[in-house]
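Structure first, then comments.
All protein chains but one are shown at their positions in the complex.
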Amino acid sequence: MWFNAAEALLWAAMWMLGWAPNSPYALVGAYRFLAQGLAYELPLMFALTTVGVGAGSLRSTDVVAAQTGGGWFVLTMPVAFVVLLAAAAFTAWGPFAAPAGTDLAGGVLAESSGVGRLLVQTGRCAFLGVTCAAAAAWFLGGGDGPLLPAPVWFAVKTLAVVALVVLVGRRLPLLRPDRVADVAWTVVLPLTIVQAAVVAVLVLTGGMP
Amino acid sequence: MTGTTLQVVLTVAAALVATGIVGALSQQSVVMIMMGLELVVNGVVLAAGAAWYFLWPAVPDAQVLVLLATVVMAVEMAMGFAVALALYRARQIDMVDDATELEG
Partner (left out) sequence: MTGPVLLVVLGALGALAVCAGVLVFVVDSMARATFSLLASFLAVGASLLLLDLPYLGLLVVLMMTVEMAIMVVFMVMLMMNPGGLMPMSMVHNTRGAVAAGVVVLAALSAGIWTVDWPERSGAAPPDTTVQVGEAVMGPHMLVMIVVGVVLLATMIAGLALATPRGRYDRLGPDLDRPRPDDPVDGGLPR
């Protein structure tokens, strides 16, 4: 829930980044962010709910504990894993860079400079890192693994997820917000709902590994 | 001291409700009226949370009220903006003074 609330505050922050400089390119970037963000918010919330259903609790420590000894959540809920990684959409980076795109003179980042720009870039990178760490904890079992102690495994998994996201992100072309919105609402959202239903059935029949 | 804290929080909630009512009754634009109504429901949320914590923490009824009030806020905003858009599309205006078709 804290993750969800923090990324909701990111919504307001990105819009304010666009509104504050009083410049049209920044504002267009901010509106693009809202369109994209709305398309991704619901699948992301369903992905987080699926994690909660699978573990029977909303607490991160319970989610990690539910995965030790058995299968990692990425095996039973792959769609949710992919959607959480696509939460990189909220940082306006990689394939989702339309709000900060080069066709808008930097869009949301158009007028920021100096300390403000440093803070914004740091925030975006931090959010990407936190999303990858959260994916490692909620889908890859946190500190679960043989031989090495738990914090080391957690760091290894987080770094692996970061590497995966950066590799894939750099290769995908920029997605236009209107097309993303269509795909997100008509394809991704039903997929996440089906995923949640599958996990719920697995939990009820006791089939969770 | 618990009693005083409850009363202070409930007074804050009452102030939010009163501010919302003043806003909702005095503004002309549909969106500003809705912001006033959101403030009223905000006050209700705070009052319900305080009632849960200070009076009956063992039963979930007040929490359910908080959930319901939050849903009411979302529904009211959605319908209010849909109505505002429809009003604008019909008459190119957003002030409720001109939306008198149901009057009389």
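Observations, loosely collected:
Think of it as A and B in the order they're written, each chain with its own count starting at 1.
The criterion applied here is as follows: a residue touches a chain if its C-beta (ideal position, glycine included) is under 8 Å from a C-beta of that chain, and two chains touch if they have at least 3 such contacts.
Model, not experiment: these values are computed from the prediction.
Across A:L38, A:V120, A:V162 or A:V198, the single residue that touches the chain missing here is A:L38.
Interface residues of chain A facing the missing partner chain: 1-2, 4-5, 8-9, 11-12, 15-16, 19, 31, 34, 37-38, 41, 58, 176, 178-183, 186-187. Residues of chain B in touch with the missing chain: 1-32, 35-36, 38-39, 42, 45-46, 49-50, 52-61, 63-64, 66-68, 70-71, 73-75, 77-79, 81-86, 88-89, 94-95, 97.
Keep this in mind: only the chains that are shown with their structure count from here on.
With centres defined as mean CA coordinates, chain B is found 32 Å away from chain A.
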